[in-house]
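Only a single protein chain was left out; the remaining protein chains are all shown in position.
As written, the chains take the letters A and B, and residue 1 is the first residue of each chain.
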Amino acid sequence: MVKKAFKYTFVYLVLLITYIPIFVLIAFSFTNTTYIGDWNGFSLELFINLFNSKETMIALGNTLIIAFISAIVSTFLGVTGAIGAFYSKKRTRALYENLNQLPVVNPEIVIALSLVVMFVFLGNTIFKENLFSFWTLLVGHVILSAPFVYLNVKPKLQQMDPSLYEAALDLGCSPKKALSKVMIPQLLPGILSGFILAITLSLDDFIITAFTRGPGLLSGENAIETLSTLVQAKIKKGPIPPELRALTTIIFFVVLIVVIGITIYQNKSKNRVKRRRSF
Amino acid sequence: MKFSLQRKQLCIPYFIFLILFVVIPILFILFYAFTDSAGNFSLYSLIAFFTSTNKINVLIQSLLFSVINTIICLLVGYPIAYILASSKAKFNYVVVMLFVMPMWINFVLRTGATRDVLTWIGLNGGQHPYIATFIGLFYNYLPFVILPLYSTMLKLDKAQIEAASDLGCNRFQVFTKSIFPQTIPGVVSAAQMVFMPTMSSYVIPETLSEGKIILFGNSIYLGFSNNQWNSASFMAIIMLAIVCISMLVTRNYTEKDQEGGSSRW
Partner (left out) sequence: MDNKNYIIELKNVSKIYEDGTIAVDNFNFYVRKGEFVTFLGPSGCGKSTTLRMIAGFEFPSKGEILLNGKDISNLPPNKRPINMVFQRYALFPHLDVYDNIAFGLKLKKIAIPLKDKEGKPVLKINKNKVKNLKREIYLTKKNKHLNEEEKETKLNEYNLALEKAKTTPEQAYKYKKLSDREIDEKVARALKIVDLEALEDRDISTLSGGQQQRVAIARAIVNEPEILLLDEPLGALDLKMRKDMQIELKEMHTKLGITFIYVTHDQEEALTMSDTVVVMKDGLIQQIGKPKEIYDEPKNAFVADFIGESNIYNATMIKKMSVRFLDHNFDCLDDFPVNEKVDVVIRPEDIIIKNENEGMINCKITTKIFKGVNYQYIALVGKNEVMIKSTKEYDVGQTVGLDIYPDSIQIMKKDFTTNIYTDAWINKNNQVCIDDVPFDCDILQLVEGGKEEDGYIVDKKGKKYDFNDADVVAEVGLDKIEIVDDIESENSQIVGEIVDSVYKGDHYQYIVRTENEEDFVCLSSYTYNLNDKVGIHINKNDIKLRLKKEVSNYEI
């Protein structure tokens, strides 16, 4: 018993340590001092400042737009890629697998640099204009997340009974219908987790954004600022701006709610009772 | 035959995308790494890299940082994953989720927070760059270690462990002869999750050491911001080479795992 208690003490101690920076930030989001460590009494001023900070709101908006669009594109490419590769011949499939693995193992900074080098070259020689824009940024983010969508869908394909597709054809589906009525519903859990992963990867990204961004989106003529690039620029000069502490608090609770929601949903869907419409 | 063909064709857009934006760009940096600014073939970048003690130092320092960080993360993460996976309590899954949850908060923000808190308690990066950087790296990569280790340990063959103790192993031997060998694929993929990203990390050393520690990622970033395409490309090629070597070294341990095909991150 003592041993067990000791074990769990270790686990919770490490857990607590990992949360210290976040908790400190959250605590000091309810006071209006410049530096953490100074407590100036309870206040919600930082939250008001946050919503009044145009710069932060634009960055937040950009981040969400990019995350959403890139996740949709990545999911489309990753899912079609995984299905296509899975039903290809052995050798072609091995080639596809390796190609897909390339951006996974390749350090982000190498991907980013290689894209930049190519875009600069093409911009200088062929298009004769600066190519960096929302589109180059989107390409960067899709490269980051599509391979992971692929990897999330693949195990679902492996688990799927191969005769399901044939059964659908046998019962009168055209190949397209069999895909949408049987294959996609079967792969849905993998597609969804891939989509969520794509969103998180995009939200978190700094390097690729910093390399491939150009002007556009909510930033207008300026280079697109996302949360990552904005925060990076700020913390290079000094402490985290006070209003971003408030943002951290909001993000933390949103994430918490989402995580709790997912956990409850997963538990519920296991013992869900189905009803049926009747005439 | 017509219908099987249609499913195969689905992957065409994705693989055109991969060729255009992954393979061709790599060829571009290969080209830049071995040419000079005028576009002629040149080994200038290579010679410059290997004759500059500064750059070699950065390479060695990055490798050391990666190795040490990987070891620290594994030393802490392995027992945690083992404890959480060994008992059946449903709550343990929630604890794993709690370890992973910080990953959903913007990582630049988290890094900034770490630095501010360290500064508050007197461990500021300007005076203690190494400690601060290691703490930052550890914070960021611990979840990447726990996740693969936990999922490997959930799949441990209980019968094999029981067989080991039945055949006369004591608890320590059970661990070294049965449990640890079974978890090696998880350890390898956890190490892969930490090693290369540490080497190429930019934000963490930059922020936490206040610019005092330069890892490989930082020097590529520097090359990029100073428009030194050739030397930056050459360094990228070195990173790629290290990736390839580490993949080759760990290949035998991970293959089984990949066929299982459940790598999530």
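By our rule, contacts are C-beta pairs under 8 Å (C-beta built on N, C-alpha and C of every residue); 3 or more make two chains touch, one makes a residue touch a chain.
Bear in mind that the values here come from a model prediction, so they are computed numbers and not experimental data.
Within the set A:9, A:174, A:222 or A:263, the residue that contacts the chain not displayed is A:174. Subunit A meets the missing chain through residues 161, 163-164, 166-175, 177, 182, 185-186, 188, 274-276, 279.
Please note the rule applied: only the chains that are shown with their structure count from here on.
Centre-to-centre spacing of subunit A and subunit B amounts to 18 Å, using the average Cα coordinate of each chain.
Contact residues on subunit A toward subunit B in their complex (touch as defined above): 7-8, 10-11, 14-15, 18-22, 24-25, 35-37, 77-78, 80-85, 87-88, 96, 99-100, 102-103, 105-111, 113-118, 120-121, 139, 142-143, 146, 148, 150-152, 154-155, 158, 169, 175-176, 178-179, 193, 197, 200, 203-204, 206-207, 211, 227-228, 231-232, 234-236, 239-240, 244, 247-248, 251-252, 255-256, 258-259, 263.
The touching residues of subunit B, when paired with subunit A in their complex, are 2-4, 6-15, 17-19, 21-26, 28-29, 32, 76, 79-80, 83-84, 94-95, 97-99, 101-117, 119-120, 139, 142, 192, 196-197, 199-200, 202-203, 206-207, 217, 220-221, 224, 229, 232-233, 236, 239-240, 243, 247, 260-265.
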